[in-house]
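Before I ask anything, let me first share the structure, which is written out below as structure tokens.
The complex appears here without one of its protein chains, the remainder shown in place.
On to subunit A.
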């Protein structure tokens, strides 16, 4: 009998009603299964740490209630276990939130287990660190440090399941490890069964971005058409004990699972396909085969594994000044010339109204923006349309807030002092967080799982957290 891995979300900000159809399908199929919420990107964790500085409730996934509420009762009553990295910077806080949600829904006590050990900020200066292969910068100054989190592997998640968790709440773990862990728990795969661990990791890789494998982030009208995009079915990965995967989605949902959707996701964020590094195994995709078995059923086989890397990746986030954006629109006759004039005027103003070390970028949205470099070095050789609907965008950064405010205010001043017919100014600015990737020695990381103990003995569990790290 196979094991089913359902995806309930693929990033922070994903559709919050997607898990409903997935859970209904898992119940209908009646096979052993788990439901996974992946909500933590490279950037999301930094944002959570930043929020938590101002709001003690801000350290975990803000949509946690909306994601879990529609399916919690069904999952608990049917024994479908939930794993998520929605703990973000504060797994303990997320557990408290889920406990409160369950109470509000009139559900019995939820068996909540949290994963610890990813947060190494306090110990960073004592660890042996080497830069990740594509990392170019130096380690940030300690005073600027916001967060440092190791990508944990499947092991602490397996521990959580073996403790008897109904809901596993993690912070930073390798996203696909959320999918691998229930497979290890269910099939009893050995820690050096590299081919199976690699297959399980790739089940996770295919499922971790939600609809990206089942028709999301895929449509290109006339070339790659996708039906029912407003009701995309999120993936269910069917894993056999020998590590063969079949990607499916709930019956009656929109989207599609084809060789093309699966191939695009298979190499998503992969570098060398012969050496895809994860905490639990190095995956080799060079012999992988992708085959359509039936409508919305695609088999993936031939995944090979090699021994796990000696070091674990750590994302370090640090304060790096301020960034701001402001935009203004020009439309109708001669709009492109007016937008360009606005950019020229603004550039000249910034030249004497802001310091020389203000980093600024100008785009004319509708003409050339995201493909360009910061200095506007790319020429648009397409047919220039002098009339149209264009939007001048300014993006700036500086170590001091006041210059970012000043620069974006200068764009706003184009309302009255710029070319004719400008409108629709939007302006915002925020602290800028940068991230860097470094590698730590596996043996230096102390990670595991523990019961959430509730509000009453929170100080004790906090003490335990410190002792463990």
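Note that in this section a residue touches a chain if its C-beta (ideal position, glycine included) is under 8 Å from a C-beta of that chain, and two chains touch if they have at least 3 such contacts; residues count from 1.
Rule of thumb we're sticking to: contacts and distances are computed from a predicted model.
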{"item": "Protein name, per the UniProt record, of whichever chain is missing from view (\"Copper resistance protein B\", \"AtuA-like ferredoxin-fold domain-containing protein\", \"Integral membrane protein\" or \"LacI family transcriptional regulator\")", "value": "\"AtuA-like ferredoxin-fold domain-containing protein\""}
{"item": "Option from A:229, A:244, A:345 or A:368 whose C-beta touches the chain left out", "value": "A:368"}
{"item": "Of A:18, A:326, A:433 or A:447, the one touching the omitted chain in the full complex", "value": "A:433"}
{"item": "Contact with the hidden chain (one of A:320, A:345 or A:412)", "value": "A:320"}
{"item": "For subunit A, the residues touching the chain missing from this view", "value": "41-43, 46, 132, 134-136, 217, 220, 223-224, 260, 263-274, 285-290, 317, 320, 323, 359-361, 363, 365, 368-374, 377-383, 393, 395-397, 432-437"}
